[in-house]
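One chain of protein is taken out of this complex; the other chains stay put.
Labels for the chains are A, B and C, by order of writing; each one numbers its residues from 1.
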Amino acid sequence: MEKEMIVNRPDNSKMYHPHMPTAWWFRKWSYFLFMLRELTSVFIAVFLVVYLFQIYHITQGADAYWEIAGQFRSGGWIAFHGVALIFAIYHSLSWFKTAAVILTPRVGGWMVPPWMVVALHIAAWLAASAAVLMLYVLI
Amino acid sequence: MKKPISFAPLWWGLFAGGGMAAAMLVPIHIALTGLAVPLGWLEEPLWLYQHWLVKVYLAGLISLSLFHCAHRIYHPLFHFAHRVYFSLPSFALRLIGRPVAILVYGGAMVGAASAIWIMTR
Amino acid sequence: MKHEIFEHDIIIVGAGGAGLRAAIAAAEHAEHLSIALISKVYPMRSHTVSAEGGAAGVMRDNDSEDTHAKDTIFGSDFLADQDAVEILVREAPGELIQLEHWGCPWSRDPDGRISVRPFGGMTVNRTVFAADKTGFHMLHALFQTSLKYDAIVRYDECFVTSLLTDDGRVRGVTNLNLYTGKVQIVMAKSVIICTGGGGRAFPFTTNAAIKTGDGMALAYRAGVGLKDMEFVQYHPTGLPGTGILITEASRGEGGWLINKHGHRYLQDYGLGPATDTPTHRKMELGPRDILSRCHMQEHQKGNTFEGPYGHYLHLDLRHLGEELIDSKLPFVRELTRNYVGIDPVVDPIPVRPVVHYMMGGIHTDTDGKTSLEGLYAAGECACVSINGANRLGSNSLTELLVFGARAGRSAAEFALNQPSPLKSPIDLLAGDEQKRLDDNFLKKEGGTEKVAGLRQEMQIAMEDGVGIYRNEGDMRKTCDTLQSLRERFANIRIEDDTSIFNTERTVALELDFTLDVAETIANSALQRTESRGSHNRIDYPERDDENYLKHSLAFRAPGGPPKIEHFPVTITRWEPEERKY
Partner (left out) sequence: MSEETITLNVTRYRHEKDRAPFIQSYQVPYREDWVVLDALNHIKDELDGTLSYRWSCRMGVCGSCGMMVNGEPKLTCSAFLRDYRPGEIRVEPLENFPVIRDLVIDMSGFMDKLTSVQPWIIREKEKPVSEGEYLQTPDQLDAYQQYSQCINCLLCYSACPIFGLETDFIGPAAIALAYRYNLDSRDEGSHRRNDVITDVNGVWECTFVGECSVVCPKHVDPAAAIQKLKVETVSGMVRGFLMPWSRK
């Protein structure tokens, strides 16, 4: 057992213990943005499950795919994907920003500035997106 | 005394990997599959899905991203929402935390498994 | 009422640099000693944190212990005890390296060795530093290292109100636990006081709010003499108004002092020639007492600027360039940007002399031992003395290491050879002390004197009487004012009657201590009819070795001003000579 190194402590029962308010993430803009960032995962998860559902049908054959493809033309699904896309883009941008905090590469003695790390990520992102788009357009 | 092995780094590693994959690739897939195709601007290149490389790519992207989402849903959303809305003391949180974790990460595992199953059929 | 009683082998009052160093030294000296570290603030809040420039020690082949000793003694105007100085210079390098081993992030040369920089009054580059946050890094390294010793037990935020003495020796302390407002008794075989100085006796000071001379007053009240209290160091470069310190390292790195005509005025006072690059012991690298006096003379000549907080001169760092300022003096830039709204890269910094350090303090021998058996002291609150009449910059951080460690070891050795203290009459003592604190310092609505008002009157009296230049008439007036403030203090008004973290009470207790310290300063100064180091008398402008190559010692005399005695300075190898730079 470790020895107690601090003799005097304030008495717990004689202090005021504050509580986090329910709506703490509305108190600061930065907290709200944080919660939005975490919320992106819900939209991405739903999209992934839907996409997996579509892929399942595609792998069953073209007929199976056409059977379910129609329902995704509904306004509801279009709206969902529109919102999901906005959230997904927000996820990408915020993710690159956080990545720049973790990845601090050095070239020789020179530290690559964070904005450049973000810029490199965005470049890679655009390239990857373009590559996927190519598959749809060219092939 | 030997400490029980912590799975936290594993979940976090999958979360981080999935986060990067999702950041790089999910927006374009939403834009294409969710918007461009239904709106009739483009067509789903169905035959491409038969290619093994595409299958590996999609299985990887979807499973990793699902782990990312599971982590983000479990940690902040679950964690905060429960603590705040029901004012649960931390021991109670720990108590229900485990089943919820099993549910969320388990869900991701089922998702990943089905992705792999679908692609390998 | 029952009072808590704790028992340890050693008590250390004050957890700044000296206290922490003493605690670690005691913990390493012998196993199974229990060491209580008591402080009115959390250790990392201690004022060591504000030291900026560095710590001196012989680190290089071009340097020698003799040169360091000579510089120190010369700078002290020959009032330092030379045996103590020899110990300081001998043990300094080891202490600095020890601190390096404990993780202190000293600034480094490209080859990985600890860097050294020039400092005022030193003939060689021998000041070890951690950018310009040396004290901050030293304090945190010491504190964090102290955490690994189980023997060190902390009493954080406890205000020591008195020493318990019995039969001619110290038995422990009474402790006001700020969280409860209750008096605790902490008993031990030896006690080390490491509470720092009392710069808050003055209006303009680099010192933090906590530096109220508590430990000096504790010892003084227990009958121990306070040595050389008349020697108060003004730092030539504080910010006007706040008194925030702009480190001497800014001059060590090449900064210039200029007056309102853009002239490097120090060359007019025999400190020239004015070279572009810093020269040891010349110009801006002269000792602090002389530089502060030059400022006052410039003021008399009308060569200073006038601002909302009085006269000031310029410290010019612009020619050093942004890169050097950011690497060696980042804190200076941070402070001036935050508190004066100027950037030293493009603007000169307004500076004036401000009270910085007390050379005097609790009279100890070279082991930190006082005249009261079992009582030790180290750091600024003690006077060994290595600083004499004027301290050289960067010797104080070294002093707290060397003599903190020595006091820790000797207090530990003393404790090992003592039987456990008797505690029978102690609970009664605790009751008495609680009654004194409650009667005199809690809810005194009948009182009429404001603590803050008395404090301000004291500070003004100190500045008027025992500032940079002194004379008999003004000093007498200050002594009288202090005497009457002491009387008026009995009639203070305190509105707060709660016990949990009652800072109205602690502020009053602090002023009670500071008044004692202020009285010893003014009365010691009055009796020294010569000028030496920081003690400069217009009516006695010359140094008088015949009569005053002596330490003064102030003892408490009930009901009146302190009684001042004298005893000779220890001289080993350096005969007094005229002090010229």
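Just so we're on the same page, a residue touches a chain if its C-beta (ideal position, glycine included) is under 8 Å from a C-beta of that chain, and two chains touch if they have at least 3 such contacts.
Predicted, not measured: the structure shown is a model, and the values here were computed from it.
Colleague: Counting the whole assembly, list the visible chains that the omitted chain makes contact with.
Modeller: If we consider the entire complex, the absent chain touches A, B, C.
Colleague: Given that one chain is not shown, which residue among C:I5, C:A30, C:I97 or C:I571 touches it?
Modeller: For the chain that is not drawn, the touching residue is C:I97.
Colleague: What residue numbers in chain C mark contact with the hidden partner chain?
Modeller: 41-42, 44-47, 49-50, 94, 97-98, 100-103, 105-114, 133, 136-137, 140, 144-145, 147-148, 156, 179, 208-210, 241-242, 244-245, 308, 331, 334-335, 338-339, 450-452, 494-496, 498-504, 507
Colleague: Just the residue numbers, please: which parts of chain B touch the chain that's not shown?
Modeller: Residue positions of chain B that touch the missing chain: 3, 6, 8-10, 12-13, 16, 75-76, 79-80, 83-84, 90.
Colleague: Could you list which residues of chain A touch the chain missing from the display?
Modeller: Touch set of chain A with respect to the missing chain: 5-6, 9-10, 12, 14-18, 20, 24-25, 27-28, 30-31, 34, 38, 98, 101-102, 104, 109.
As a working rule, only the chains that are shown with their structure count from here on.
Colleague: Name the shape of the chain contact graph, picking from line, ring, star, complete and other.
Modeller: Graph shape here is a line: each chain touches the next, no loop.
Colleague: CA centre of chain B versus CA centre of chain C: separation in Å?
Modeller: 61
Colleague: Indicate the whole-number Å distance between the mean C-alpha point of chain A and the mean C-alpha point of chain C.
Modeller: That pair's centroid distance is 55 Å.
Colleague: Where the CA atoms of chain A average out and where those of chain B average out, how many Å apart are those spots?
Modeller: Here the centre of chain B sits 11 Å away from the centre of chain A.
Colleague: Taking each residue of chain A in turn, which ones touch at least two of the other chains?
Modeller: Residues of chain A never touch two or more of the other chains.
Colleague: Listing for chain B: what residues touch at least two other chains?
Modeller: none
Colleague: Hey, which residues of chain A end up touching chain C in the complex?
Modeller: Listed in rising order, the residues of chain A that touch chain C are 2-11, 14.
Colleague: Spell out the residues on chain C that touch chain A in their complex, using ranges where they run on.
Modeller: Those in contact with chain A are residues 6, 36, 147, 150, 152-158, 177, 179-180, 184, 500.
Colleague: In the complex of these two chains, what residues of chain A are touching chain B?
Modeller: Against chain B, the touching part of chain A is residues 19-20, 22, 24-25, 34-35, 38-42, 44-45, 47-52, 54-56, 58-59, 62, 65, 69, 72-73, 77-78, 80-82, 84-85, 88-89, 91-92, 95-96, 99, 121, 124-125, 128-129, 132-133, 135-137, 139.
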